[in-house]
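Comments concern the structure below.
Here the complex is missing one protein chain, while the rest keep their positions.
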Amino acid sequence: MSKDIKADPAVPADGDPYGERIDEQPHRDATPHAESGLSEGAESVGTAATGGAVSGRSASLWSDAWKELRRNPLFVISALMLLLMVVIAAAPGLFTNQSPRACNLANTVGRPQAGHPFGFDIQGCDYYTLVVYGARTSITIGVLVVGVALLIAIVLGCIAGFYGGFADTLLARAADVWFAIPAILGAIVILSVFNQRGLFQVAFVLIVFYWPVMMRLMRSSVLGTKEVEYVDAARALGASDVRILRRHILPNAIAPVIVYATITVGIVIASEAALSFLGVGLQLPAISWGLMISVSQNRILQDPHLLLFPALFLSITVFSFILLGDALRDALDPKLR
Amino acid sequence: MARYLARRLLQIIPVFFGATFLIYAAVYSIPGDPIRALAGDRPLPASTIEALRDEFNLDDPLPVQYAKYIAGLFRGDFGQSFRGREVSEILRQRFPVTIRLGLLAFAIEVVIGLLAGLLAGLRRGSFLDNLVLVSTTFVISIPIFVLGFVAQLVLGVRFGLLPVAGLREGWVSYVLPAMVLGSVSLAYAARLTRTSLVENLRADYVRTATAKGMPRRRVVGRHALRNSLIPVVTFLGVDLGALMGGAIITEGIFNIPGIGREVFVAVRGQEGTIVVGIVTALVMIFIFSTLLVDILYAFLDPRIRYE
Partner (left out) sequence: MTTAARPEAMPATPGTGDLLLEVSDLHVEFRTRRGVVNAVNGISYTLHERETLAILGESGSGKSVSAQAVMGIIDTPPGYVTQGEIRYRGEDLLTMAESERRAVRGQQIAMIFQDALTALNPVYSVGWQIAEMYRVHRGSSRKVGYAKAAELMDRVRIPSAKERVKDYPHQFSGGMRQRVMIAMALALDPDIIIADEPTTALDVTVQAQIMDLLSTLQEETGMGLILITHDLGVVADVADKVCVMYAGKVVERGPVRDIYHNTAHPYSEGLMASIPRLDQKGGQLHPIKGAPPSLANIPPGCPFHPRCPYAREVCTTDHPPLYDVAPRRQSACHFWEEVLAGGN
């Protein structure tokens, strides 16, 4: 569970998501990379990696990545699945003509049957309709939390990485403090401070626990980009700090953070479900996959369909985000290009 | 080495106080009056309320309350719950259960995770490698409470292999929950080990070792392996603390009386001292295990030692 909330501790302080800098795709090996000394072949295989103009560097990184992505079946599959989830979340009415609130106690825990493929929950509500409406909560929470946390992480990470010194130390210690608190327990405590827990309260708590990892990642990425010659050149030309950060550092430093953020959307969705499952996340009458499992947890051993369908959708969504992040990393990893 | 350790120790101080203070502040801003909650419907005499408020320093400003609490902590006094139980006694009762669960999960994580990661890394692109990659992605994607229920259903109920819940059957009762608790960590550990090994097998010094005429076994076992384990050890160290702090869901599903359940009940009952006590203990476990990792890290990587 700690993993659900605090994301993965596998992220080293100065590293990258999963600490997996190398390909996860076994078949994408082969090109001997520059540092290995087998460079001779590789250097001329890739495009003229070193020759590119300053401004073209990040642009070609992303456009090359896009070319790479389009050919990656894992990317195509995960992107299509997520597209479907987003459509379901935006317009659940397209997928079911029933209301999630139209329930009939007579149908309580009814098994899947014609017209009701997922069966009924304890209240006798159509489970398929509930699952469809649950997508909105998950997608909203995932995107909201990661969006805000990413913004915080980019701003603070740039400050820490670019200016160093006291600001850096302060932010590093602040992040350490958050790491030291057991995430799930911390979340429980903070959530119990609120009288009412809706989407925003849950999102707030998740943001609180997710920004430090991304901030660290951003910081180390900025550090790595800061010392490059073209930044020195821009500085020598009298560019302001903000301009250097925005035009030169950010576009090149942001790739690993974007990869991590993509994966984190999935992890955040799982975290919301976990908190709702524990009864400290969303409250009824909200519709959330985690809450659905929570409400029926005492009946799961007898009526597995109550677990199966929300769990399936939840897992597929999380899985797609992780897959998408993996594909993105493979495409963006400059070591392999 | 001494300087390195000294710096690490210094860094612990703000982390310890920061983390405990945050939790302390959060716990005591939970709405509602704990004394009222304790009394329930029966009205308490004003003098009793006064005495209780005084005993728990409830009328002091927050920083003073916190300072008094920390001072007590250094004397080994975790305070009392509103219902008059010694928090240290609760910790003594509950922690061993969670520690046993956490350690077993950790053992499963280390043995299976490392083994799977090493085998996958050594045979990159093989069927086994793909199997490890796909299965770990699945494990990471499936929320742990779903995993818990599925394990319970399949291994416990359907096949009756392992006890489903509770601790009545001794250490065997821990096996299923520990497998569930350790599963996600195991997946991360396997992936990290694999990546790290793959990366190091391509390193220049590995090529040097081959060029020196070292047998493959030695090239992998002595040269690549030790370097590969450095990030894995870091992960495992941080994870040991996280496993214990994160056992709450597993404990709930498998009905195990550890600290997770205790915290849960305590938050509901507004038993602040219990919550703070448990979280403080967990923060200390976290700090201790990261310190252990730092020492191990210095041992594994001389570049740190002679920093």
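We just call them A and B in the order they show up, numbering each chain from 1.
Just so we're on the same page, a contact is a pair of C-beta atoms (placed from the backbone, for glycine too) under 8 Å apart; a residue touches a chain by one contact, two chains touch by 3 or more.
Computed from a predicted structure; not experimentally measured.
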- Among B:V139, B:A203, B:V233 or B:I295, which residue is in contact with the omitted chain in the full complex? B:A203
- Message: I need the residue numbers on chain B that touch the omitted chain, in ascending order.
- Response: 202-205, 207-215, 218, 223, 226-227, 230, 300-303, 306
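Just so we're on the same page, only the chains that are shown with their structure count from here on.
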- For the chain B and chain A complex, residues of the former touching the latter: 11, 14-16, 18-19, 22-23, 26-27, 29-31, 124-126, 129-130, 133, 137-138, 140-146, 149-150, 152-153, 157, 184-185, 188, 191-192, 195-196, 198-199, 202, 204, 207, 231, 234-235, 238-239, 241-250, 252-253, 260, 263-264, 267, 275, 278-279, 282-283, 286-287
- Which of the residues in chain A come into contact with chain B in the complex? 1-6, 8-10, 12, 15, 18-24, 26-27, 29, 33, 35-37, 173-174, 176-186, 188-190, 192-193, 195, 266, 270, 273-274, 277-278, 280, 290, 293, 297, 300-301, 304, 307, 311, 314-316, 318-319, 322-323, 326
